[in-house]
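The structure that follows is given in the form of structure tokens.
Only a single protein chain was left out; the remaining protein chains are all shown in position.
The block that comes next holds subunit A.
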Amino acid sequence: MALQNANPVIHERKATRRQRPSIGDESAAEEIDALEVFDILFLGLDRIWPRDIRDPEHPYSLEQLNVLAEEGIEVDDKQSYVRVTFTPTVQHCSMATLIGLCIRVKLMHSLPPRFKVDIRVAPGSHSTAAAVNKQLNDKERVVAAMENPYLAQTVRDCLAPPEEYE
């Protein structure tokens, strides 16, 4: 399959992370904030395997390609609500749905079940943004898609740790 974005711009990863108590401690009623969600999606924490979501076409992480940034994550812990806005690498990127699906699956596995998650492409960043958003937020479509073994495997591959961690 020909790459749609053969020469992506690579951004530097944020070098520092602020210190916080590790999550995964079930007895603590931890408050989730944007940085926490950002880390779930990018680095994980000590008790969770470090994982990155990688752009299916490139070995770099979504952060390095500027597809997903901390600013794109909105969290309201009291309302148990998270919204993730991402920017696909190219306007007509057909991988947008797959990237969104990876984000949804990753959060589904990492956040407490009380959270409602909306995922969208940044307004104006994709030629069929409304159509992509509708699919990503249709629970039945997401569930049915993940029952497809090939798609489920692709998502697993995208969520697998990069080579450097192995």
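The rule is simple: a contact is a pair of C-beta atoms (placed from the backbone, for glycine too) under 8 Å apart; a residue touches a chain by one contact, two chains touch by 3 or more; residues count from 1.
Convention: contacts and distances are computed from a predicted model.
K.L.:
Which listed name, "Serine/threonine-protein phosphatase with EF-hands", "Probable cytosolic iron-sulfur protein assembly protein CIAO1 homolog", "TATA-box binding protein associated factor, RNA polymerase I subunit C" or "Autophagy-related 13a", is the one UniProt assigns to the chain that has been left out?
P.N.:
"Probable cytosolic iron-sulfur protein assembly protein CIAO1 homolog"
K.L.:
Would you write out the residues of subunit A that touch the absent chain, in ascending order?
P.N.:
On the side of subunit A, residues 113-114, 116, 134, 137-141, 143-144, 147 touch the unshown chain.
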